[in-house]
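Down below is the structure, laid out as structure tokens.
Part of the complex only, each chain left as placed.
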Amino acid sequence: MQRSHINFKGYLLKSYRKELWLNIPSRLGFVNITPEVDTALRESGVQEGLTLVCAMHITASVFINDDENGLHQDYDNWLEKLAPHEPINQYRHNETGEDNADAHMKRQIMGRGVLVAITDGKLDFGPWEQIFYGEFDGRRRKRVLIKIIGE
Amino acid sequence: MQRSHINFKGYLLKSYRKELWLNIPSRLGFVNITPEVDTALRESGVQEGLTLVCAMHITASVFINDDENGLHQDYDNWLEKLAPHEPINQYRHNETGEDNADAHMKRQIMGRGVLVAITDGKLDFGPWEQIFYGEFDGRRRKRVLIKIIGE
């Protein structure tokens, strides 16, 4: 079964931009930022279009998944297994004085950002989709970019 | 060498939305949905723009890769190695009564969706690019969203 909706009227393009600032108190952490993206969408007034939500830092992610605490602990353990923080000296990047090479890897698995369709002025989501900020090298202020284009 | 094409005429924005429904009979599976996306693009009439194709469920992916059976078996084995289904009780998420924590991880590696350029009314693809639905927790009906914006 397929349902489709075509909008043949043409519209002028509008754009909107917003930054969110976050400061995660631990090295790793996940925050549900769906309410903030919802607010931004309402402020933009865009009814049909696309919204990009992405980390502006290269040791963090924005991704879409489930708002379930156990799953987030599973992500922590799993990412630590795939890209362990310790020993620090296993990474060449850490010879620069950093200790966050693993965070650059964890971020690649979880992705930099997401693109969400806007339909009828709403984030066009399936039943369980929620937008998360994923921090892999926290304890400092970081930014998320929301960019909306559409009409 | 670089080739470029600039379209300086301005156009009014059009949008299009369609849902595809799939029911994969096994837990894991890959389906080539390029023909369905092609059809949607023709229906939309959009000549220049972008099309988002994404899973509306958080234990599934839409990704672009090769339509080769052996490779898909390799993906199955590889994802099972990186995020094993068994033992179920290794994941906190499965304490909620689910058994699909691994599917939430496999989906992060393969991604939620893809964004494809539209040029001259066609999906702007390299020689082997094909769009796949990747299922990691099947045996029930799930949706893919196609959202097209452009002119």
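Letters A and B mark the chains as written, and numbering starts fresh at 1 in each.
In this text, contacts are C-beta pairs under 8 Å (C-beta built on N, C-alpha and C of every residue); 3 or more make two chains touch, one makes a residue touch a chain.
Since the structure is predicted, the reported quantities are computational estimates derived from the model, not experimental observations.
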Response to the item:
The full assembly in this file, of which 2 identical chains are displayed, is built from a number of copies equal to 3
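What we mean here is this: only the chains that are shown with their structure count from here on.
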Worksheet item: Rounded to the nearest whole Å, what is the centre-to-centre distance of chain A and chain B, using the mean of the C-alpha atoms as each centre?
Response: 18
Worksheet entry | Partner chain A, residues of chain B touching it in the complex | 11-21, 36, 40, 43-45, 50, 52, 54-58, 82-83, 91-96, 101, 104-105, 107-109, 111-113, 115, 143, 145, 147, 149, 151
Worksheet item: Okay, in this complex, where on chain A does chain B touch?
Response: 1-13, 48-50, 63-66, 68-71, 73-75, 78, 82, 109-111, 114-115, 117, 119, 124-129, 149-151
